[in-house]
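Missing here: one protein chain of the complex. Every other protein chain is in place.
Note that the chains take the letters A, B and C in the order they are written out, and that residue 1 is the start of every chain.
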Amino acid sequence: MGMIGGSTEAFIGAVHRKAAALDGEIELVCGAFSSDPKKSKATGQALYIDPKRVYASYAEMIEQEKLLPENERMQFVSIVTPNHVHLAPAQMALENGFHVIIDKPLAFSLAEAKTLRKVVEKSGLVLALTHTYTGYPMVKEARQLVKQGKIGKVRKVYVEYHQGWLTNFIEGNNKQASWRTDPKRSGLGGAIGDIGTHAANLAEYISGLEIAEISADLNIVVKGRQLDDDSAMLLRFNNGATGILSATQIAAGEENNHNIRIYGDKGAIVWRQEEPNTLLVRVYGKPNEVYRTGWDYLSDAAKLNTRTPWGHPEGYLEAFANLYLAFGRAVRAWKPGKKIDPVKFDFPDVNDGVRGMAFVETVIKSANSNRKWTKFKGE
Amino acid sequence: MGMIGGSTEAFIGAVHRKAAALDGEIELVCGAFSSDPKKSKATGQALYIDPKRVYASYAEMIEQEKLLPENERMQFVSIVTPNHVHLAPAQMALENGFHVIIDKPLAFSLAEAKTLRKVVEKSGLVLALTHTYTGYPMVKEARQLVKQGKIGKVRKVYVEYHQGWLTNFIEGNNKQASWRTDPKRSGLGGAIGDIGTHAANLAEYISGLEIAEISADLNIVVKGRQLDDDSAMLLRFNNGATGILSATQIAAGEENNHNIRIYGDKGAIVWRQEEPNTLLVRVYGKPNEVYRTGWDYLSDAAKLNTRTPWGHPEGYLEAFANLYLAFGRAVRAWKPGKKIDPVKFDFPDVNDGVRGMAFVETVIKSANSNRKWTKFKGE
Amino acid sequence: MGMIGGSTEAFIGAVHRKAAALDGEIELVCGAFSSDPKKSKATGQALYIDPKRVYASYAEMIEQEKLLPENERMQFVSIVTPNHVHLAPAQMALENGFHVIIDKPLAFSLAEAKTLRKVVEKSGLVLALTHTYTGYPMVKEARQLVKQGKIGKVRKVYVEYHQGWLTNFIEGNNKQASWRTDPKRSGLGGAIGDIGTHAANLAEYISGLEIAEISADLNIVVKGRQLDDDSAMLLRFNNGATGILSATQIAAGEENNHNIRIYGDKGAIVWRQEEPNTLLVRVYGKPNEVYRTGWDYLSDAAKLNTRTPWGHPEGYLEAFANLYLAFGRAVRAWKPGKKIDPVKFDFPDVNDGVRGMAFVETVIKSANSNRKWTKFKGE
Partner (left out) sequence: MGMIGGSTEAFIGAVHRKAAALDGEIELVCGAFSSDPKKSKATGQALYIDPKRVYASYAEMIEQEKLLPENERMQFVSIVTPNHVHLAPAQMALENGFHVIIDKPLAFSLAEAKTLRKVVEKSGLVLALTHTYTGYPMVKEARQLVKQGKIGKVRKVYVEYHQGWLTNFIEGNNKQASWRTDPKRSGLGGAIGDIGTHAANLAEYISGLEIAEISADLNIVVKGRQLDDDSAMLLRFNNGATGILSATQIAAGEENNHNIRIYGDKGAIVWRQEEPNTLLVRVYGKPNEVYRTGWDYLSDAAKLNTRTPWGHPEGYLEAFANLYLAFGRAVRAWKPGKKIDPVKFDFPDVNDGVRGMAFVETVIKSANSNRKWTKFKGE
């Protein structure tokens, strides 16, 4: 693996590195960790990377690595830069024969996302998008249970992603806040791009439904902020179910409260990211059931994504690592000319990425037209 | 106390009776428990009421009790009939000099509610409305904390009232379901009238704000049902805060999940009815605080509404009884010509009732106009 | 009902009154509320009792009430005095034909308890002991589940009763603390008498087993205190199961944390008094089950002791009221010469009381003999 972005100052780069390293299946062999060559070098050194393979730019990395013998060069790139530097390195990597794993959202805009999809399709290579939360075993279990009809026909979906870290105007001091609220680096969406896309993805992943229409309200709550930091939207799904999606970053005191409740005509499932190894299952008229990771009664999908026995909690990094594992399996299974089925390998792919960018633009369109029900085509 | 409605078959009548009896301050001395004189009689007998004071109709009760010496007759009536039989008995009671405590919603329609308000004002008597949830000590504590600025300026209010008891079409077998979903007995609102009004009342009571505008979506999820059983609405408050109110009765597996989360620019409070003796307080940047009933650090408002020491849980009936206690104090303090201040005695009154009916009609108006932001005047 | 003790200054008297009043089945008609006639009078007045029936002493009350016509006089007495004033009034009441309900522990000593048992037996009347916690519906459900074999053969019982209210030496200022730590009024046991007896009773009630042997450690943690405020003991049950009972009143920050966990060879049940409407049931190898009050799937024993629908929390006073209801049913069913079966009516009786006193004395005996395994005969 070669990494693009992720200097020691950044947050998500280290997450990707730990996730990739955890299972001993992936080795970080090179990187262009910053657009500032000095920082890139320093990061490479801190990571014990061979100095010869710490590059000044992603272009240089892709070019130089390609010159190495096949069994020595990196097999794929991990892109962890801000949104406005997603398309170009991804495209270059794919066009030079490297698979790609990329932090979400897929790109700066829907148009860029669609371009990237074409590049992926043309290349025939594997691209994974790190919608982290679908990597949790209990999310996978929830998806299976819904599919098996445990809760009946889905009627109602409540999905929340509530954070509080943007309660105050911290754009000046906080690197994360700085780029994530800057339309030039983040794109059209603030909270809806950063976390709303996760929520939409989670709702669709577990329910097996598609969001069909959105009626959205967007707010900038904190004075001086440039992008939405708060949103609320009503959803209609393709089976007639309705729902509420609420994504905010100004909920003071909330940490990373991403949760989902899905109600069918027979029962319900509830999952909360902050207590991820528990899944509450309610079958109407019976005692509630509490599913826990590590037990034999779980689906293979859940078991395959768990490392430790019951009661030994796994968390965010493990969920992230599950995406890397699935991507890694796909990369290993890949052969020239053979297309990989992301559903089989169970990782979010370029289509999820396009859908995420379409979500952002649909939400904005609805919000700008007085919360009109706006078709969500997902392009 | 004389009761109107509340035969042994009904649900809420028994709740009122237990709430009134709990503290030994109120005695049930007479009743017209059913429009069916036989049922009324049987109920009176089961309740050990003097048979002479078990009446065949509320009209008879009011007339006959008035004939008794002042220190023998009932002092007030408790009205626990379905919504369409609220106005008439309340009006007659007030016009004959009896105070009134009445189950919510106040009346069958906003027009009726306004009529009743005029009657109350003219009578100068005390009328209390049983918005149960504001009777909980931790709700009172929450209100005090917000007032004191503990969470700063309120920005966001999430209030939910999720039940599952109407998951299936049970109108045929279930007396509660039967009248509560019948527009002829319940009025224009289904879930929004039955529980949505509680949610709106709770949000305003704790936040100290007024809902200013509503954008609402109403659904009939279960086939054959006549009134809304599911709703979702966006709120704007008079200080610029926004919120979501979600009230549904088809959330299979939910019991009586009424909860509220209020976020200010300094912190947040969270209260859940199903675990009512706990109040979560989050001051941004500090450890979360968990307030519990019974401790000295609580406000007088909370202490006044608690009967047992810490760790001895109180619940729904106690919250209900708190409303009766407050109403009872007001009745005792009342003197002819002296108006009672419901805020001082801390019980919901006829204005809350009018506001509740206006809420129902505003929600319907918005839902019928494609979720248009609709001013909520509260009349 | 006539009450002995329970002036407005006391804690448990008010609890008994509210519990008795809640369901409208019992009326407080007279009382000797204090050994101080002035306080008794004042209490009677505050409770709206006919002044003629507020007595200066329990002896006077029993004598005078007996002179009233049968359908006018009190039917039973409720004794809520400190432990050293249990036997005498109970004995006198029984010998004069009044049933008795009495706060636990039954008496000042095992010897007194046995005396009282003889009096009860001779009288043929009903005596109930208010082991409150067995009044909770989920405790009753737990007992049924164990009986039905849901968790298999019981192997291990952990029962805790942890409070913190005696963290500091408050004997000087706190009426409760003052008598409950005074060997002259409380008896031989401090924490073990006050709360340890509850814990032992709960363990036996739910498990259906009997404690057979005890190895106990007693501590006085707070300087100057006269009776144990902390204890820990190992238990052996009559089926070979073992357990731990831990009762303390110096666990700073604990409120009324009474909880029990019972493990069998097939599964486990867990109940916590502070969240009493929930029962956790674990069947080994399956998802955990969460039972909640109010649902149809519960046993009749649980349903009979619940007043409100699911999600409307009931608490301590309702549990207490369940004991009064059961006692009341027994009193109504009683006929001269007909013995009442407390198991059928499901309330703790004089035998539980004797067993409680034997528990205290067994614990002390073991603690005084270097934690020797001491047979618990229960006399």
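Simple rule for what comes next: a contact is a pair of C-beta atoms (placed from the backbone, for glycine too) under 8 Å apart; a residue touches a chain by one contact, two chains touch by 3 or more.
Worth saying up front: this structure is predicted, and the values here are computed from it rather than measured.
For the chain missing from the display, the contacting residue among A:Asn96, A:Gln144 or A:Asn257 is A:Asn257, taking the whole complex into account.
Screening A:Gln75, A:Gln163 or A:Asn322 for touch with the missing chain picks out A:Gln163.
Of the listed residues C:Asp23, C:Glu141, C:Glu254 or C:Asp346, the one in contact with the hidden chain in the full complex is C:Glu254. Checked against the full complex, the one of C:Asp23, C:Glu141 or C:Asp230 touching the unshown chain is C:Asp230.
Interface with the hidden chain, as seen from subunit C, comprises residues 151-152, 155-156, 158, 164, 167-168, 215, 217, 219, 221, 230, 232, 234, 242, 244, 246, 248, 250-254, 261, 263-268, 282-284, 288, 370-373.
One chain of the complex is left out; on subunit A, the residues touching it are 11, 14-15, 17-18, 21-24, 28, 47-48, 163, 165, 254-257, 273-277, 292, 294, 307-318. One chain is missing from the display, and on subunit B it is touched by residues 281, 285-292, 295-297.
Going forward, only the chains that are shown with their structure count from here on.
With angles rounded to a multiple of 5, the C-alpha fit of subunit A against subunit C returns 180 degrees of rotation. Judged by shared residue numbers over all numbers used at their interface, subunit B and subunit C contact each other through mostly the same positions, with over half in common. The distance from the centre of subunit A to the centre of subunit B, each centre being the mean of the chain's C-alpha atoms, comes to 44 Å. Note: centroid distance subunit A to subunit C, computed from Cα atoms, is 56 Å. Among the residues of subunit C, those in touch with two or more other chains are 292.
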